[in-house]
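Sharing a structure, written as structure tokens. Questions coming.
In this view, the complex is presented without one of its protein chains, the others remaining in place.
Right after this comes subunit A.
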Amino acid sequence: MRPDGITNTEMSHDVTVKPDGGRAGARSCAAAAERSARRSRGRRMKTMPASWKLLLLPTLLLMTSCGRTDTKTLDPTQTPPASVPPLADLKREVVLKSENVTENIELRQLVRLFLECSLTADQNKLPNMTAFWSRDGQEIPDSRLTVALEKEQYGIQRLFNITSEEKVGTYSCVFENKVRADFVLATPRFREKRDKPVVSYVHDFVVLPCKMEGSENESLTWLWFKGNETHKERISAQPDRFEIRSQNLTSRLKLINLTFADAGFYYCAAVYAVGSTMNPIKLKVITFWEPLKPFIAILIAVVLLVVVIFLCEKQQSKKKVTEGNEENVDQNNIKLQEEEKGAEEGSSMRHRKV
């Protein structure tokens, strides 16, 4: 029958859409949810009476595939179902003495997190010590244990399955003497943070880069947003305005034909299975008149200086010329006098001769 046929294909679709590896888990779940929601809406319009049944089945399947109940992560003894692919293993150990310790853990993928806290015994050397695990400040139920002293230490360990973005948080082991160790789980942070705005010009284009640290063959998903702290809008590539070029660890947003409206904050988000990190970049758009003002000011200053220097020089050389003229005049006078003398002598000689 037609409705069942459709349901069957729906089922098969859903099965293939199951999380195919820890990394793509969150993304494909979201996509699957979107797709099936669209399909369900479409079907609702076509076959009204059977709509409930058709809606129920895919939704149930999606729930079982996407949403794993919290109890699984809190129960280390129960093995995960076979359909879930193997997660990477990550182990962290902390040795405590008398002060609280904070350990930052950078997560790039879904992991099985094995945490161990060892408290060094103080002078009292109590035979037993109670401790519990907490998550984001709240004690995890059924995690309180009594630990016996072993080789001068009280040891407590627990396995956490970090299988989705919701599981990411701060996990702590707390001992009854209030000494604790906090394991802060987070997605990788951006190393280069640019606090000054990128400046560009109207009708020009600008390239905003984002670079994440990581290994060479790691391939990240990048998303870009525009907005502010509270409200962010996703940017999709539009041929005459935005161009997004992402490649492994870097992503570049190119804004073409800028206008004043394009100014503001842009966020690039590196998306991991365990969450995403955002990096804000501020864009400032100005006209060419802005730098033109100091340019003209300095130009005028330079021209004035050059003119002043040349004028001073002319004045000085005029002075010298007048001095030189006076000297020449004096010399001429002397020469004239000498000539006159010579002429007189000559004439007297001539007279004598004559």
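By our rule, a residue touches a chain if its C-beta (ideal position, glycine included) is under 8 Å from a C-beta of that chain, and two chains touch if they have at least 3 such contacts; residues count from 1.
Quick note on the criterion: contacts and distances are computed from a predicted model.
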Protein name as given in UniProt for the chain not displayed, "C2H2-type domain-containing protein", "BRCA1-associated ATM activator 1", "WD repeat domain 75" or "Solute carrier family 16 member 7": "Solute carrier family 16 member 7"
Of A:Glu93, A:Asp204 or A:Asp330, which one is in contact with the hidden chain? A:Asp204
Which candidate, A:Pro141, A:Pro239 or A:Pro294, sits in contact with the chain we can't see? A:Pro294
Going by the contact rule already stated, which one of A:Asp122, A:Glu233, A:Glu313 or A:Asp330 would touch the omitted chain in the full complex? A:Glu313
I'm checking contacts with the chain that's been left out. Which of A:Arg92, A:Lys232 or A:Arg252 qualifies? A:Arg252
Residue ranges of subunit A at the interface with the undisplayed chain: 196-201, 204, 206-207, 209, 252, 286, 288, 290-292, 294-296, 298-299, 302, 305-306, 309-310, 313, 317, 320, 323-324, 327-328
